[in-house]
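Every protein chain of the complex appears in place save one, which is left out.
In order of appearance the chains are A and B, and numbering begins at 1 in each one.
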Amino acid sequence: MSKNDIKVALIGNPNTGKTSLFNQLTGLNQKVGNYPGVTVDKKLGVSKLSSTQNAIITDLPGTYSINPTSIDESIVLKTLLKKNIKESPDVILVVADVENLKRNLLLFSQIKDLEIPTVLAINMVDQMNRKGITIDLSLLKKELNTEVVLISARKNEGIKDVKAAIIRCHVAAKASPLCGINNQIDPDYFTKLKEISPNYSLYELWLMVTQNNYPETVTKEEKEKLLAFKKDVSKLKKYQHKETIYRYQEINKILKKTYIVDKSKAKDLRGNLDRVFTHKIFGYVFFVFLLLAIFQSIFDWATLPMDLIDGTFAEISDFAKSNLPAGVLTDLLSEGIIPGIGGVLIFIPQIAILFLFIAILEETGYMSRVVFLMDKIMRRFGMNGKSVIPLISGTACAIPAIMATRTIASWKERLITILVTPFTTCSARLPVYAILISLIIPDIKIFGFLNLQGLVLLSLYALGFATAIIAAYILHKTLKVKTKSFFVVEMPNYKLPSVKNVFFEVVEKTKSFVLEAGKIILALSVILWFLASNGPASFDNVEKNTIENTANQNFSEKELQQRIASIKLENSYIGILGKTIEPVIRPLGYDWKIGIALITSLAAREVFVGTLSTIYSVASGDENTATIKQKMASEINLDTGKKRFNFPVGMSLMVFYAFAMQCMATLAIVKRETKTWKWPLIQLFGMGLLAYVASFITYQILS
Amino acid sequence: MNTIASLHKGEIGYISEESLDFIPLKLLEMGCLPGAEVELVQIAPLKDPLYICVNGSHLAIRKETALQIQILKSEILHV
Partner (left out) sequence: MQEIIAYILVAFAVVFLLKKYVFPSKKDKDCGSGCGSC
């Protein structure tokens, strides 16, 4: 990056292939950051425009107009209004799609009126013939008074021309408005408005009035003068309406001369496909099948890489333990840090595969149809058609799912979606379910072909989903949150997914999970390690005492070490914590050992299995479930003299894990997305209470 | 009073001038202008949302919004 680099802002309607263009221009030189104060991703990339000139391209969120209706869109407004002078763009690159050129030009006309140097890239021109469209490019350039380039980002055509146009535009450094504000709307008002300051175009001043947003350079006096123009709100609305109509009139005039559609040539793939995908019966059938196929694939494809990662990290941990000098730091590494990192990475296969499917569905345009099909149903539960995506994503991990709620404009609908998504059965719950089911559910087939264990697993999934829906309904009826629900979803053309785009999207989403959740899980693992490896006075003598007490029991060296580890854990701070909460969890059928595992699950739910293996003296690295299962199966409940992990306890535990908000990383993300501690704490205590009561009832009824 | 919500599947209407005040700005910006041609492409099961094609844009809008936008069944000739 250097001072010489041209700052380019990439703007356009959604579904215009803006992302494709961004990827073509920047390749792998892109990164995702954050806008201060808002939960919107800032996508930046470096593009080589020529051998001597680079550009820093910011991919702004897609929008239909400068007037924002969501936080995403407000970023576009703020950037264009030069809220931050240092970062404001030198050149704007507007992307339009050839089929919807008329609508795309509305945003274009608004941007031109801001008098910033602008280049227009008309994308998807490879479709022009198919749609019977012809464009008089030279006349269009003249009429729009702008550099116009015809491109096909997907086919990598016209990209060089775009780069050249950006350079030319930057060098020329002049820009004149396109439509301006039609004085006829209210000559008196607008003439007076323009008089406030010669430093800003009339349109800029108008935006300052209607949007309550100001450039960094605006003075206090100017702001005060503007106040007078804002008084009559209904007048402002009316003028905005008239302004929009005026813009379209001008656009129509220009397009009439330069843009021709021969409808007889156009082939309507969209119509034909939509007849199937939005069909009142088949539309849903197809969607359900699709979901099942996705879930099945995730299970099938993810298992191998997950086992691989699991095994690798176990080996690394052992390697560290045996080869590094013995001591506390080595212990921290092999018992805290390495398993902590492994615990995060092991979910990458599932998350990546799920996001692969979602990215493909979005690229093809099918997602909008899903939103269309599901909106009414979702609304009954206080959510939005767009909530489907987070709810589905939640079956991999709630964290990227919650981040995906940013596309929901209505705050109440978004909040409810965020609050209930953690109820869906995430991947981390699976190891817990798996081991408990294999312990307490017989491996038999009912009706001759249905695997009972599989059935129980399926019902746990159903339980999670049902609880999410019911909780949403309750929240819908009880939450008094101000909300402006407005729903407009574009139904884009169907198209084949671009491999490049899908790839980048999956990498981005996976990266965000690893970094966001990963940091927290790692930090918690370190802290938990500390609490498990240290304790008050009794802790220090464990090793000595154990050796003494078991001297006559002839343990092998390995068994002795395992025994010591187990007793150490019992006497550590966590152990004490577990014993402290034991009275509270005993009605649920748990003892302090399970209590410890519940506490360590705060870092990540699947740590449950590893913790139990330590408690039951299974050697670390030997997380062979057969061994853990044996140990768990033989644990005796000292009060009853019978098995600890019997049917009621197992069911109670699974119910607890289904409902409890244990994953601290999720809480942190909720806090970030809702910008307050109020909601994550409500989630923590609400879900905790539900988990406690439900497990209690389960245990008491079944035993 | 005919509104977008009263269109049948495949039927075409033209947005009336009187609706101007009731059309949300965002819809207006997406091309839903007085005089524009609007076709009902598909209705979701449960009658909501409505998938329409207005002025070349394919959109889904909720029924409550559609009910606010009046249409005429025959074209308004614009100068």
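Going forward, a contact is a pair of C-beta atoms (placed from the backbone, for glycine too) under 8 Å apart; a residue touches a chain by one contact, two chains touch by 3 or more.
Bear in mind the structure is a predicted one, so any value in this text is a computation, not a measurement.
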Chains on display which the left-out chain touches in the complete complex: A
Among A:K445, A:K558 or A:K675, residue touching the chain not depicted: A:K675
Candidates A:T258, A:S410 or A:T510 - the one touching the absent chain: A:S410
Residue in contact with the excluded chain [from A:A228, A:V328 or A:A462]: A:V328
Per the touch definition above, residue among A:L345, A:V456 or A:I527 touching the missing chain: A:I527
Interface residues of chain A (partner: the chain not displayed): 36-38, 68-71, 73-74, 325, 327-332, 337, 409-411, 415, 481-484, 486, 519-520, 522-524, 526-527, 529-530, 668, 671, 674-676, 678
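As a working rule, only the chains that are shown with their structure count from here on.
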Centroid spacing, where centroids are CA-atom means, of chain A and chain B in whole angstrom: 33
Of chain B, residues touching chain A in the complex: 20-21, 23-31, 33-34, 41-42, 44-49, 51, 55-62, 65
Of all residues in chain A, those that touch chain B in their complex: 64-65, 67, 69, 99-100, 102-103, 106, 237-238, 240-241, 244-245, 248, 270-271, 274-275, 278, 280-281, 283-284, 368, 371-373, 375-377, 385, 486-492
